[in-house]
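Of the protein chains in this complex, one is absent; all others appear in place.
And now, chain A:
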Amino acid sequence: MTDIPMGDGPAGAVPAAEVPEVDLYHPHSWITKYVFSQDAKVIAIQYSLTALAIGMVALVLSWLMRLQLGFPGLFSFIDANMYLQFITMHGMIMVVYLLTALFLGGFGNYLIPLMVGARDMVFPYANMLSYWIYLLAVLVLAASFFVPGGPTGAGWTLYPPQAITAGTPGQEWGIVLMLVSLILFIIGFTMGGLNYVVTVLQARARGMTLMRMPLTVWGIFTATVMALLAFPALFVASVMLLFDRLLGTSFFMPSLISMGERMAHRGGSPILFQHLFWFFGHPEVYIVALPAFGMVSDLISTHARKNIFGYRMMVWAIVGIGALSFVVWAHHMYVSGMHPYFGFFFATTTLIIAVPTAIKVYNWVLTLWRGDIHLTVPMLFALGFIVTFVNGGLTGLFLGNVVVDVPLSDTMFVVAHFHMVMGVAPIMVVFGAIYHWYPKITGRMFNDWLGKFHFWVTFLGAYAIFFPMHYLGLIGMPRRYHDIGQLSFVPDSAHTLNAFISVMALIVGFAQLVFLFNMVWSLRKGKEAGSNPWRATTLEWQTPETPPGHGNWGKELPVVYRWAYDYSVPGAPEDFIPQNTPPLGLAAEGGHP
């Protein structure tokens, strides 16, 4: 392979095309185009709409939980049984079926081929199957609401023996459907995930070196590699638990007595399940966070009209966080009864992750420094992300530092921490990203006023929910209680605070309806967007059509000459230079990727 010199410095070097550009098969019928579609963009929309739909179910469940917690006894239809089912389904849906599916299946499918300049995913048929299996997984999960005994109430971590013994709601049918649904989800995800990885590695446009890729692609790519390594642990844990439940094996079941009856199991280890679960569960946090990190970097850079600060460090921080996240899982298990010496190792690795994570935060705020900050709705959500992520990330230092975790584990402090860092912060990015890329997907702009209303209510409301919740945990208020009842150490004022949190949760929930309304309304009535309304540099904004057609690029694939962040380059005629613009001969172009 030879480099074709395309400019006066390394920024301009573009490798020759190694393979001819082939024509795609173009579907003609409505069904092959929009239902059983092999176009990554359509699959992305299918994934996103399904994830948002099941996410709405999880949102309603959170309302019901908060009604019970804030006003215990007032809503007699919510009993202990239902409460446990609500927390379990809410947690699992939000983490796996909404966030993972939306970031990787939704944004991954839409953005990867467009941002790396590919025609589509490399295995379009497997890509299509991945969505349909995901849909099946969602349907199986939703079906558990309608089976005898209802969905499982084992808590989202599904810890055995409790998950499969009497005394737990949904122990008969619900848990089986949950495990089957997870197994399906992982099968479907693997098909999609292999596509994202291979597409990034094999189908990039000429000149799109790894170090020129937008951070969004880096985030999704690294998260997908992690997911392909972490989900198998959940897969085997689910299969083994299913065997324990249905076939009477004893992978996780020691000799025990359930409701006065001696069970036939013996010799299994409940802790083994926790190790498998968290070997998946902790990387899962970053599987959600890394795409969010990537996207927010692109949002901040674009709307501050400034190159992302410290791109190379950002890339290495993403990769470093991804790698480190595989050696920290047991910080979820400090009080699980595992060998106490593990605490030293896992506390150290956990706190080391704070360093690359902090670097990312510094680089975001340093990108704002001396920028030209446009407070658009995507930018507002990006700023909201930084605030909530920093807040939630710092409280993670409490829980990662083993001995400080001891009094706080299993309290509302943990609930507050992970909702701030893994719920609110990535959701801020989800919204920011939808507001940012909606014009490319639909050709229309969102209504700005409604968008700002949505942002402020969501950001301030969510902050008002989860910031004070930490203090309920400090008091010692335990989590997973449907009714705190009278406890000598909980003052009445804490119950008032709990009620306030519930009211805020209702308000924030309703603000999401404004967003949904805006999304539907703007589809028809939104302002025409044009092809590049944010004047962004990355390839997806340079497509010949908006929304992009099948195959993305018309006759010719783009050629990439520069990194993704050439904003406000000194001497350039405009404050952005798209990645496919050949070198302009400016001094600033020479030294950057």
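Some points to look at:
Just so it is clear, a residue touches a chain if its C-beta (ideal position, glycine included) is under 8 Å from a C-beta of that chain, and two chains touch if they have at least 3 such contacts; residues count from 1.
Note that in this section contacts and distances are computed from a predicted model.
Its record in UniProt calls the unshown chain "cytochrome-c oxidase", which is the match among "(Fe-S)-binding protein", "Succinate dehydrogenase iron-sulfur subunit", "NADH-quinone oxidoreductase subunit E" or "cytochrome-c oxidase".
Only one of A:Ala304, A:Ile318, A:Ala505 or A:Leu584 touches the absent chain when the whole complex is considered: A:Ala304.
Listed residues A:Ala203, A:Leu242, A:Ile386 or A:Val421: the one in touch with the omitted chain is A:Ile386. In the complete complex, the hidden chain is touched by one of A:Leu366, A:Leu450, A:Ala499 or A:Leu523, namely A:Leu366. Across A:Glu172, A:Asp410 or A:Asp448, the single residue that touches the chain missing here is A:Asp410. Taking the complete complex into account, residues 80-81, 84, 153-155, 159, 161-162, 165, 167-169, 254-259, 262, 268-271, 304-307, 309-313, 335-337, 340-341, 343-344, 347-348, 351-352, 354-355, 358-359, 361-363, 365-366, 368-375, 380, 383, 386-387, 390-391, 394-395, 397-398, 401-404, 406-411, 456, 460, 463, 467-468, 471-472, 474-476, 478, 480-485, 487-489, 491, 493-494, 497, 565, 567-570, 575, 588, 591-592 of chain A touch the chain not shown.
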